[in-house]
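Just one protein chain is left out here, and the rest sit where they should.
By written order: A, B and C. Residues from 1 in each chain.
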Amino acid sequence: MTTSKASVAELKKVLRDCAFLAPYSLQVVSCDSSVCSLLVPYQPALERPGGIVSGMTLMGAADVAMWLAIMTLRGTTETWVTSDMKTAFLRSGREVDVICTANVLKSGSRTMYGTAESISASGELLAHHVLTYMRVE
Amino acid sequence: MTTSKASVAELKKVLRDCAFLAPYSLQVVSCDSSVCSLLVPYQPALERPGGIVSGMTLMGAADVAMWLAIMTLRGTTETWVTSDMKTAFLRSGREVDVICTANVLKSGSRTMYGTAESISASGELLAHHVLTYMRVE
Amino acid sequence: MTTSKASVAELKKVLRDCAFLAPYSLQVVSCDSSVCSLLVPYQPALERPGGIVSGMTLMGAADVAMWLAIMTLRGTTETWVTSDMKTAFLRSGREVDVICTANVLKSGSRTMYGTAESISASGELLAHHVLTYMRVE
Partner (left out) sequence: MTTSKASVAELKKVLRDCAFLAPYSLQVVSCDSSVCSLLVPYQPALERPGGIVSGMTLMGAADVAMWLAIMTLRGTTETWVTSDMKTAFLRSGREVDVICTANVLKSGSRTMYGTAESISASGELLAHHVLTYMRVE
């Protein structure tokens, strides 16, 4: 069992420093070695017609959650970028907060693979994601 | 050979009516039956650290390009939603405009499958996407 | 909590009736509602050069494991076919038995989505799969 190489406070700082993520208001809820959970607060500005949480919001949240989950294994100074990401949209979330939790399933020094789940406040699985990250030197 | 069931002007109107897409400033460049190309203008606000066009921007553009490509086959009144989307990030685009072109490869009355390519102004393939859409009744 | 709508004995019979799967010698290990585990016995005839379990073998096992997992929810008489399948090959398995376990994450009357894990006898995750099935009427 390894301990996390990044604290919630450190991951929050990483998020704050990413201007392009500001519109999403993502909040780090918790983290542990290889895992990170984000809150995606419901915002009318991010909805599709009909009050549905947009797919872009869920994909963005999953991408960030995995990025931070990797930091729990590798710290916050390396550069890791998404090389592949697949999302299955399983249910529409209507005017709901979402918790997005990423899990690293295979950890390497150059590539990482994992899953993320976007779950509504009422416990429904809205989207399931699989992601591959690569380290850039 | 079928003719497009949506004009560039109609697709531009669809885009204008989507408030959540406003930050991306996507512009419809051209369309034809089963195909739609968007311009993703470079914007510092959408970049990752280092001036790299963010993956979220490319995924969002591909998702929208496919949505509009479907409208060239089915018109603009039906409701189609993304059910699955995979993106391979192949190269980083630095401070570049991007053209994202979606192609429907299999067209059905309930599901659509296609690809999209995000290509930099200098002609490099930055990302390749495959998408499945489903019609909601 | 639902009970499985197919027993291990019934799933074994389904497998026996599939001539095209005979070369893989897949064996049903266990099942429960929404879950099915298969044993993929190591066979030199299925290996790639170097004694590596072939990717085709793992993909085939995951596809079948999900098919049977769906039967635990829907019984054995409906026709379900794979509509989409993605596999991440994470480690090479050399001359090992593999256990492939599929889990349905989203169950619908027309589509099913789930994951499968191909794990070596020594406990290593060799491949991770995500699958979508559709029901054919």
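Keep this in mind: contacts are C-beta pairs under 8 Å (C-beta built on N, C-alpha and C of every residue); 3 or more make two chains touch, one makes a residue touch a chain.
These numbers were taken from a predicted model, which means no experiment stands behind them.
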Which one, C:S7, C:S25 or C:T87, makes contact with the chain that was left out? C:T87
May I ask you to list the residues on chain C that touch the chain which is not drawn? 17-20, 23, 45-49, 54-56, 59-60, 63, 81-89, 92
Residue positions on chain B contacting the omitted chain are 86, 88, 90-91, 105-106, 113, 115, 125, 128, 130, 132
In the whole complex, what residues of chain A lie against the chain that is missing from view? 84, 86, 132
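Here, only the chains that are shown with their structure count from here on.
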So with touch defined the way it is at the top, what topology do the chains form here? Options are line, ring, star, complete, other. complete
In terms of mean CA position, the chain most removed from chain C is B
How far is the middle of chain A from the middle of chain C, if each middle is the mean of its Cα atoms, in Å? 28
Whole-Å gap separating chain A and chain B, where each centre is the average of the chain's CA atoms: 23
Residues of chain C engaged with two or more neighbouring chains: 86, 132
